[in-house]
Every structure is written in structure tokens, then in C-alpha cells.
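With one protein chain removed, the remaining protein chains of the complex are shown where they sit.
Right, subunit A next:
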């Protein structure tokens, strides 16, 4: 069992390296930091630009392989290089990673749990009102792009705030700037800021998970072992929770990894729309400013996140299905 997990972990590390390298190579060949200098006025001399770019390891006159070697050598020591403006990528990351993780973790946990719970309950009440409502909601969210969901929530918030005559919901930034309200006040302020973007992310997760979980649950509802559990004397509720849901969760857990990738993309839009200074918005900004190292760093972060999700789903799988541990 432990050997199995260690093997998976090594696998994931290799994948992260491959993904990050690919992202770097793609960014370094597609983005051109030189343009940033050429557009300045007065236009600096080519020698000056070359010197500056060499300093940042971004000169497109240096062979790509050579640049990659230098960059990779730094990354191994934990240094993701410098941004186009010369500041440290690491410094930026330190702030932004926490911002993004807050959103991702909260959104995933909320979305997945709600999705599983609602999907499973809808299956039990198949064709009932709850099932029809949740199905309708899930398909609506699935059919609408993440950006539109995020903006729609903002519109609703504006309307609510207007109707209430006070700011119930905040939808701009991570915190009120220069707020002085003590520890609890700050936490409350941050939670208020978090609410809408988290819901925006969680909605997408809920939609996917509820559909999937509903189908899985329907498959096991009529199965013989649930009937056996009831024949033993378990109430319907207990049999469904302990036997049906437990078994139906196993395939969902594997599915978790796949939806996580989609959610990372959703984070990018959500951060942009809600004006959060996270990794996702940084990625878009960096592409616009030809910031090769920042793009590579964000890609690395996303790869690590996806792999962490995959590892988590391995752990969950092993916990849910003890047969893996025995075999």
C-alpha cells in the first residue's frame, strides 16, 4: 500500500517536471520580452536591450536550450528567476500562491461536497422535485461559461446590495485596503470578500459532481448488496449511507482529478473578474507583458496543484476501497 503511494508520488514528480519544462519552452519561444523594450520611448539601443535581457536570462539571441539550462539550474535551487521588470518571481509567488490556494481549496471542498451530497440525494429521489430542480440547476451551470457565472453573481450582488441599501456582498479584491478592525474584524472582512468568488468556483464543481454522483448512485441503489443490508435490519437511510454511498463514492474520487484541471482554468477567470491578485490573474497579466518566467512559475504551480489533487484522490480511493490496500 505505502509502496504503491510512493510509486505514484514519484510518477507525479516526473510529470510536474515535464509539465513545467514544456510550459517554459512554450513561453520562452512564443513570448518576446524584447518587444517590451522596443516599444519604449526613447527606444533603448539594441546593445543595451541585449545586456538587460542577458541579465534576466531572457535574450532570444541566446539558444533556447542554453536559456533553459540556466533557468532549470535556478529552479532546482528553488529560484524561479526574475520577471521582465527585474523583480523576483519568488517574492510575487509567495503572496499570490496563498491567495489562490485559499480560493481553490475552499471552492473545491465546497463544490465537491455539495455536488456529491446533492447528486446522491437526487438519485435517491429520482424523478422527484428535488431531482428535477438539481438537474436543471446543474445543466444551467454546465451550459454557462465560468466567466459568465462569475459576472452574473456580481450582477446579483449589486442588485442585492441595492435592494438592502447596504453592502451585503463584496466582489472586488481580497480584502478592504488599509482596514483596521483587529484580528477578528480582518478575518470577517476577508471571509466576506471570499464569499462570492468561492461560490462562483464551487458552482462549476457542484454541477459536474452532482451529475456524476447521481449516476453512480443510481447504479448501486438497486444493487443486491444494498438489499442485503436492508434485509439485515438496517433502515433505508442507514443502508443507503453506509453501503450505497460508500461504494458509489469510489468512482467519483477518481473523477476528482479530472475535474480539478478544469477548475484551475475556472480560477483564472474568477480571479480576473473579482480582481484577486492570485496566480490565475497573474498568468494572464504575464502573458500580456511577455513575462516568460512568471508564466513558467504559474504553470509549475498549477501542475503541482493538479498532481496534489491526483495524490489526494489516490489516498481517498485507498481509504474508501480497502481492496486496494489488500491487493
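Observations on the model:
Following the convention adopted for this analysis, a residue touches a chain if its C-beta (ideal position, glycine included) is under 8 Å from a C-beta of that chain, and two chains touch if they have at least 3 such contacts; residues count from 1.
Everything that follows uses one rule, which is that contacts and distances are computed from a predicted model.
Among the names given as "Na+/H+ antiporter subunit C", "Septum site-determining protein MinD", "Protein-export membrane protein SecF" or "ABC transporter ATP-binding protein", UniProt records the absent chain under the name "ABC transporter ATP-binding protein". Residue in contact with the omitted chain (choice from A:58, A:229, A:263 or A:307): A:229. Contact between subunit A and the absent chain runs through residues 223-225, 227-238, 242-243, 246-247, 250, 320-323, 326.
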